[in-house]
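First the structure, in the form of structure tokens, and then the observations on it.
For this depiction, one protein chain was excluded, whereas all remaining protein chains were kept in their positions.
First chain written, first letter: the chains are A, B and C, and each begins at residue 1.
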Amino acid sequence: MATTRFHDHAPDVDGLYADLAAADLQPLWTQHGLLPLTPDGLTPHIWRWKTLRALAERSGELVGIDRGGDRRVISLAHPDLGGLPFATRTLWAGVQFLRGGELAPAHRHTPAALRFVLEGSGVWTLVDGDPVHMGPGDLVLTPSWAWHEHHNPGSEPMIWFDGLDLPLVRTLDAVFFEPGGEKLSEYEPARVSRSENLYGGAGLLPASEVREVARGQLTPGRASRLLAYRWAAADAALSRMIQATGQREASLRYAAPETGADIMPTLRAELHRVLAGHRTPTTRTAGSGVWVVHRGSGATVINGRRYRWTAGDMFVTPSWAAVDHEAADDADLFLLSDGPVLDALGLARRQETQRQDVLEDHAG
Amino acid sequence: MATTRFHDHAPDVDGLYADLAAADLQPLWTQHGLLPLTPDGLTPHIWRWKTLRALAERSGELVGIDRGGDRRVISLAHPDLGGLPFATRTLWAGVQFLRGGELAPAHRHTPAALRFVLEGSGVWTLVDGDPVHMGPGDLVLTPSWAWHEHHNPGSEPMIWFDGLDLPLVRTLDAVFFEPGGEKLSEYEPARVSRSENLYGGAGLLPASEVREVARGQLTPGRASRLLAYRWAAADAALSRMIQATGQREASLRYAAPETGADIMPTLRAELHRVLAGHRTPTTRTAGSGVWVVHRGSGATVINGRRYRWTAGDMFVTPSWAAVDHEAADDADLFLLSDGPVLDALGLARRQETQRQDVLEDHAG
Amino acid sequence: MATTRFHDHAPDVDGLYADLAAADLQPLWTQHGLLPLTPDGLTPHIWRWKTLRALAERSGELVGIDRGGDRRVISLAHPDLGGLPFATRTLWAGVQFLRGGELAPAHRHTPAALRFVLEGSGVWTLVDGDPVHMGPGDLVLTPSWAWHEHHNPGSEPMIWFDGLDLPLVRTLDAVFFEPGGEKLSEYEPARVSRSENLYGGAGLLPASEVREVARGQLTPGRASRLLAYRWAAADAALSRMIQATGQREASLRYAAPETGADIMPTLRAELHRVLAGHRTPTTRTAGSGVWVVHRGSGATVINGRRYRWTAGDMFVTPSWAAVDHEAADDADLFLLSDGPVLDALGLARRQETQRQDVLEDHAG
Partner (left out) sequence: MATTRFHDHAPDVDGLYADLAAADLQPLWTQHGLLPLTPDGLTPHIWRWKTLRALAERSGELVGIDRGGDRRVISLAHPDLGGLPFATRTLWAGVQFLRGGELAPAHRHTPAALRFVLEGSGVWTLVDGDPVHMGPGDLVLTPSWAWHEHHNPGSEPMIWFDGLDLPLVRTLDAVFFEPGGEKLSEYEPARVSRSENLYGGAGLLPASEVREVARGQLTPGRASRLLAYRWAAADAALSRMIQATGQREASLRYAAPETGADIMPTLRAELHRVLAGHRTPTTRTAGSGVWVVHRGSGATVINGRRYRWTAGDMFVTPSWAAVDHEAADDADLFLLSDGPVLDALGLARRQETQRQDVLEDHAG
């Protein structure tokens, strides 16, 4: 019998396909799109602060949060992901709203989380018992498997951006979860956490730590021991970088002081400053990102389409998209990405590309 | 207005949910199952060699493979994955059938692949130009972004197990693909590849390599430079391990000779030997695995259910399942897993657990 | 012929020894002390600030420093080292005196150097062209093979402690030296160096650096990119550590912000604070150290002998000596050690031991 070319649908071939399906098998040669020339997974998407803010507040009015319950979080649900509450295939992103006087009780889970405070102050997040105060622009970490609970003892609400590696950890089937007990923790409402007291100096580490390093106990795959990165420090660092380089832009990566590695093995956080009137070079990066506009206004051009933004807006840049930013006012953008995952797995790629023409403005 | 408890469906709340959905947002508090106590992603599943072998051969008769076309591969499609041609959420697995005289032309892609030869001999796989001969029980690598093409100059067909990290790399939106040109490569059909000539000695590396190490050029995230692990060597290594330990079982990990790391940054390969009559301790491991029975017969007990197997059968062990093996005859099982991914991301967990009762036999 | 016991000096044996010596050979069995039970290399030694200060000033009056010449440095020459100008077998230590208006022209060498400022301010050290201002208590680095020159544009002299790995690098026969040209560098006398602008934030690194990390370009064996650690920051860090732990002592290790590793691959620098009236636990550490009293008064008990000190005194603690400190006033001690060398080579050991009795006071 002569073999047929691919995709022929002779009766024999149809029978083969039916028998394969019945045996939980599939022919690879009829699969298209499994191996695209370059990543083609997602489209860009933007969510507006005005909408996010209003819906978070309405949730705060309508939906209670109490002991034993969940977090009051609204997830960015990328429309390309078929109803999953995920911003990209690897990143979960959302806004959490905690009213004055509210408490979110303790639990822990293997997905790692970070918070970037959007509005309000006066909340303490307890991370493995260490009370971490939260204020606008602060980045606060709750690493994988660390106990955490949120206390808002004041009268004002707080809203923060939540970023997690949950979609990735689900894909790895490595989600473990443990609820805390009934009892809320007592804590000293100091403005400086134990973690900052120990790890908050640049290049000034507890001497005891070196002995662990020498014994190989600072393993790959661990999170930062510094749990809070304050806005004032990040702001000053960007200013110094601009001072040092003379450029109209600067970007910093939040790093573990004791290793220089990313804050979490699965999550990278960066802060990008673009001065008024400047447009950044265009780059493509493997891996996806969620951007939060912290300050200023401007636009990001993604694959030739311009997305205008102001403070609080959030948008997704897909893997390998051509991306550049232009600032109308001095602007600061917080970036959450899965960069360390691609680095660790040998899949990181980055390319500077030529300045893209803006083909159209995004209407949204 | 008083806040409602979670999950109340007062009209206001329904309106909120509708407005959230319209804005590509979702309330987290109505999501159930995002954070299970332990991984609950997949059920175990087994595919029978008898079925696989017959369908692979029928495919060989009915579906051609020629220059410019695809590989003739049948994918294990786990029934829990909604029609995706994947064995687990991170692992692609299948059988490839290459008839005598057939050629699969060159291409390369970022997903990494390995082959474990099931039947036949005489095929050469060219990996970045290095011709690697393939025989039964051999493990052959085609690392991420390495050119590879398959030549079967003889008259007999060959069947091999294919394992890839494709589902994971797709989740990361990091698939890049490049087809080769029309021209097939010329090659010298030597039985020892260049890679084996250079890296095939235990602890005996080219001295030039140390200079790259010292310059930091052996980065994390790279694949093994040894491209073939021969059955005879693996067989002998297991025998020596049993000799050294006096146990009735042994298992080896295929490793990069120049770093000791896993063969690929995303894939772990192991070979497990269980002597007749022995039952292994029961363990749980975070991360999923695909097992291929290379030799012997016996059974694997997964979460209390017994799956009997003979040579050529393939089965999936889900993340955190309780797993042990018992051999009727001396048995060798090849294991493909995503272990290095969980290691690199700080998510690896492993637990020895008590010997499980066998609650029922799997009927399939 | 019957063999003799060791150390017999029958005529035949004497003849053998003579023939060995003539052939540039030695019998190992007559060597005693090559393998002591524990390190017995050096005795402790202390140098007094009063003496150091006076001799440094006299050198400043009597000995010129000018272009093309050397540094005006006085070396601590441990009396156990047979006239070598070294503080221990691995560490060079001394005081450098730079009068107002003096310049020390550029050169570079593979031995790495650090400065800890004892007195004066207003000097700029240019490190690979980056002008680093120096003030009391500051730690300033000139890594291996970095160009460096010193400028004292003011009228007051400055004295600083110099620490180098020169004895070790000589033992390794790895000293390379390159004199600079005739021309002195122009520089902007800013109080913040480029290195501090870029690396001076705790856990806030230039985002561009991660791309080098991912490409494996941050190799082991490199020095910190942060070249100055300011006294005010170190002082505050120690206060925070005491705040966090509630102990009467704290110690920090100066670390590279981008890796957490020691400031140099060969040199460790630490700062130890002991509050008034406290005596630290007693420890033994493999490897030698040079201590510089920065502030306060007290005593260090070494192998049961008490060495009293006040600010500016410098002393050596030998390898594996039992060491503890007791502070009369709040005291800060700077420590230079070869710790990273022992770590890297698998030779690090540390032991807490019982509080030692003070057998006698050192008279010096």
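Criterion: contacts are C-beta pairs under 8 Å (C-beta built on N, C-alpha and C of every residue); 3 or more make two chains touch, one makes a residue touch a chain.
The structure presented is a predicted model; accordingly, all values stated were derived computationally and were not measured.
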Selected residue (touches chain absent from view) among C:Arg222, C:His278 or C:Arg305: C:Arg222
Residue among B:Ser75, B:Thr171 or B:Ser224 touching the omitted chain: B:Ser224
Residues from subunit C at the interface with the omitted partner, ascending: 1, 3-6, 10, 12-13, 16, 19-20, 23-29, 31, 34-39, 41-42, 45, 47, 51-52, 55, 58-64, 66, 69-79, 85, 88-90, 94, 109-111, 144, 166-178, 219-223, 265-266, 286-288, 318-320, 338, 341-349
Interface with the unshown chain - residue positions in subunit B: 192, 194, 196-211, 213-214, 218, 224, 226, 229, 233-234, 236-237, 240-241, 243-244, 250-263, 268, 270, 272, 339, 343, 348, 350
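In this section, only the chains that are shown with their structure count from here on.
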Subunit B-subunit C separation of Cα centroids, rounded to whole Å: 51
Whole-Å gap between the CA centroids of subunit A and subunit C: 42
Subunit C: positions in contact with at least two other chains: 214, 218
